[in-house]
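Excluded from the complex is one protein chain; the other protein chains are retained at their positions.
And then chain A:
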Amino acid sequence: MKQARPLIITGARLVLPSGVTPGALRSVGGVIDAVGDVQPQDGDEIHDARGALLAPGLVDFGVFAVDKPAFHFGGITRAALMPDQSPALDHPAPVRFAALSGKPDFWVHPLAAATVGLAGTHLAEIALMRDAGARGIATGRRWIADSGVMMRLMRYAAMLDLVVVTHAEDGGLAGTAVATAGDIATRLGLPSAPVEAEALAVARDIALAEITGARLHLRQVTTAGALKLVRAAKARGVAVTAGVTPAHFMLSDLALVEFRTFARLSPPLRCEADRQAVIAALADGTIDVVSSGHDPRGPEDKRLPFADAAPGMAGAETLLAMVLTLVRDGVIGLERAFDLLARNPARLLGVDAGELRVGAEADLALIDQDRPWVVDSARMAATAGNTPFDRQPVQGRVTALWKGGVEVDD
């Protein structure tokens, strides 16, 4: 549905890249027409924000399911879809289908599978998938072990100017691990991998990015050692960005005790020192993106012994509230929060959205920043309630959402 009538949102606190300022925003034809000191014109639909926060709709970089009710609850208007679908997004047809699957009120940006069947051996038809709507290339849930394949992939990606999204866990070390090696995994008797599995993979992928000139996005960087490598690479001018999900700055592997499968994630939860390192990296700019990793899983995948359960969490609904805890704790400012949630991921995807700027798509979220609520896994908008934050009191809730200037109503 195209925006029919100009919309003006007045009395808002606008989250601009430069900071938060009071003002109004006008959207015409689905595009932001004016921001700041704007007056309504005849025929405008007027929405009074009453002092609420007006932010760009969230751009969720790296989700595993298209789950509109959960995304809309969380203020998410676009998501980059991981290629780990059934069948995998390793062919132009499923990519084209996925790219249209959320419209009109939610836009899906598919990430093309790097290799056929995500098996890590043969390059997929990446250019065809780009022209079918893919906005990046991803290795999926797995790491590509063969460095030769990885280098050829990144050369190809550099030529096509597509970002390469990797899962940074050395496959040989990770093996069948479901936890990070350490005190907790040892006590619980869970198969575990040393924390260095991540740094090893990050080091290789950064080296290949330097050789090939490809843009590298490490979807989740969760350990102190790997974050140090990313920080150093950025200082050298390597085109590398890093992401994380709230689980790795909110939780440590203590959440695994009692074998809670909602805390079974990939990569696994880390020790407290790594959690603190992630928070520090969010504060100093080493981490560019916070995404939900949204992967709703029902009891058939989760009500199992820990090591047999599928990894993943339903994260779309809690993404904003968890990042706002960083703002309340003084780790980051509000404008940086929305850099992490919208502006940076939009840039990685090369889409004209993710910030309140004239000419950008009018994807808008009105947010009551302080509104308290309690996460309840039994009553979620998502198709499954596998949240590791069950029963946690949080603050910050989306009160209205527009996609391309049209209010989302569900």
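To be clear about the criterion, a contact is a pair of C-beta atoms (placed from the backbone, for glycine too) under 8 Å apart; a residue touches a chain by one contact, two chains touch by 3 or more; residues count from 1.
The working rule: contacts and distances are computed from a predicted model.
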Among "Peptide ABC transporter ATP-binding protein", "Cytochrome oxidase subunit III", "Aminotransferase class I/II-fold pyridoxal phosphate-dependent enzyme" or "Aspartate carbamoyltransferase", UniProt-listed name of the chain not shown: "Aspartate carbamoyltransferase"
Selected from A:40, A:182, A:225 or A:333 as touching the chain missing from the view: A:182
Full-complex contact with the absent chain, from A:119, A:239, A:307 or A:381: A:307
Option from A:97, A:259 or A:373 whose C-beta touches the chain left out: A:259
Touch residues of chain A, complete complex, unshown partner: 181-183, 185-192, 194, 258-259, 299-300, 303-308
